[in-house]
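What you see is the complex with one protein chain gone and the rest in place.
Read from first to last, the chains carry the letters A, B and C; within each, the first residue is number 1.
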Amino acid sequence: MANAPDDQNQPGTDIPPTPLLDRDSNLRGYKLNKMAMSLGAPESRQAFKADEDAYLRRFGLDDATRAAVAARDWHEMVRLGGNLFFILKISAVDPVPITSIGAAQAGMSHEDFLKERLGK
Amino acid sequence: MANAPDDQNQPGTDIPPTPLLDRDSNLRGYKLNKMAMSLGAPESRQAFKADEDAYLRRFGLDDATRAAVAARDWHEMVRLGGNLFFILKISAVDPVPITSIGAAQAGMSHEDFLKERLGK
Amino acid sequence: MAQIIGGLGTSHVPSIGVALDRGLAGSDDWKPFFDGYDYPQKWMRDQRPDIAVVIFNDHGNSFFLDRVPTFAVGVADNYAPVDEGWGPRNIPSFKGAADLGWHFADQLVESHFDPMICREIEVDHGLQVPMELFCGRPDEGGEWPVKVLPIWVNTIQFPIPTPQRCWEMGEVLRRAIESFPGDDRVVIMGTGGLSHQLQGRRAGFLNPDADRQWLDTIASDPDHWRNMTREDYVETFGSEGAELMMWLVMRAAMNRDVSMLHKHYFVPASMTGAGCVVLENA
Partner (left out) sequence: MAQIIGGLGTSHVPSIGVALDRGLAGSDDWKPFFDGYDYPQKWMRDQRPDIAVVIFNDHGNSFFLDRVPTFAVGVADNYAPVDEGWGPRNIPSFKGAADLGWHFADQLVESHFDPMICREIEVDHGLQVPMELFCGRPDEGGEWPVKVLPIWVNTIQFPIPTPQRCWEMGEVLRRAIESFPGDDRVVIMGTGGLSHQLQGRRAGFLNPDADRQWLDTIASDPDHWRNMTREDYVETFGSEGAELMMWLVMRAAMNRDVSMLHKHYFVPASMTGAGCVVLENA
């Protein structure tokens, strides 16, 4: 089921064209997704804002994942098993348009993404 | 489905012979069962022991239910919608044999219950 | 007995709620989208349903990956809007049609379905947005005009249920409503889609042709869509667009022959093909 062929694959990226939240990405991204899920509670968002790295460590995130979150690297977070529905809660802490996150997934500039994918 | 006929009904009791955890008792006993469920955590058991009435109020239990818990009245707790699997956690705070709780359900003395129901 | 007065289908894109929160419904960007909901809102006012059955998926808000139910049925008296990370939204809670919920749960289990039964749970934009689109947002201090029976379908973690299973659940839903004592008027809202994909290199995927075909034929030829595989849905509508299969629950609860009173399409709403239909039994 995973990974329908996609003519628009970008070289140099290793997110599959259509990643599905299956057993493997559940396993891979579990801690990241759990941390992101926690941001649904206002107290957690406060703790995250007050000391982000400490907050991430509390959920046992490894170095690579903490770096991806710190950089708000949406491409890398998904590569590490993050699922967009969860990591969107990170984007709510310092708001960023979902189309920027989409562009990062596609490996395109925001402008190209809006034009080529969304026809805007 | 509820309330299979039972030749051994005791007069003066209003627990049906075979109460089932259906919609009605779910509704009726929800707060009591939720309080009891919480006693699965050691911190909650400590809080319960430290100030039982305050603990029960925190879960919004009404006067009749708080009185039934305070009296460890297993018959009344079930009549008020308590389900045995949950209220057993109350019995773990000050241990009491499950056969005593069974006897209270049946409306019998412990001795009679052991002899007549369990053949002991 | 209760009566099914109609079936509605709609997108439930969160940006729709955000546009409403920010008062952007009349903006150039959004007006053409919201205009398509004037007719369904009038239909709802005229038809005066008592209960809305809302079929939707949670988006990692009420369920985490620790415990993922395939189908869940609400039997609560009240459903608060969940905080999705942006803080609480200024909309009223939803009153639950708990009696119908339990009746449906009974029918489901007897019909060999295995739902999770939820008595204490909040609801995300998957339910909120369709209610706002079809009922309008209540005035400050006001209430929603209908009670809700939420039905959650897992469309996020694989294995997701098959389109065929969604259809079968709709058949049980119909029997449950039509055997529910009283004279409640019930509308069924199938929600989700249309085409979109949020992640992977295919992110931003839209398929307006398929979306239009869906809207054109969901009334007249549901079998076409019912017979597709989960893989077909992902490929045709995108990984998140596969949500569209939840409309099948609504469609299966209606007659074989239905009249399509209204159809609306707009693309893109945020990153999504969006639209709605209004169906009545013929």
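Convention: a contact is a pair of C-beta atoms (placed from the backbone, for glycine too) under 8 Å apart; a residue touches a chain by one contact, two chains touch by 3 or more.
This is a predicted model, so every value here is computed, not measured.
Within the entire complex, contacts from the absent chain reach the displayed chains A, B, C.
Only one of the listed residues, C:V54, C:I117, C:M189 or C:M250, touches the absent chain: C:I117. When the whole complex is considered, the residue among C:F34, C:F56 or C:F71 that touches the unshown chain is C:F71. Among C:L20, C:V82 or C:A105, the one in contact with the hidden chain is C:A105. Where chain B meets the chain that is not shown, the touching residues are 1, 4, 6, 8-10, 13, 15-23, 26, 30, 33-34, 37, 39-42, 45, 78, 83-86, 88-89, 91-93, 98-99, 101-103, 105-107, 113, 116-120. As for the chain not pictured, it touches chain A at residues 23, 26, 30. Hidden from this view is one chain, which touches chain C at 65-72, 105-106, 109-110, 112-121, 157, 159-162, 164-165, 168.
Simple rule for what comes next: only the chains that are shown with their structure count from here on.
Annotation: 48 Å between the Cα-based centres of chain A and chain B. Centre-to-centre spacing of chain A and chain C amounts to 26 Å, using the average Cα coordinate of each chain.
Mean C-alpha positions place chain B and chain C at a centre distance of 41 Å. The residues of chain C never reach two or more other chains; the list is empty.
Shared contact sites, meaning residues of chain B that touch two or more other chains, are absent.
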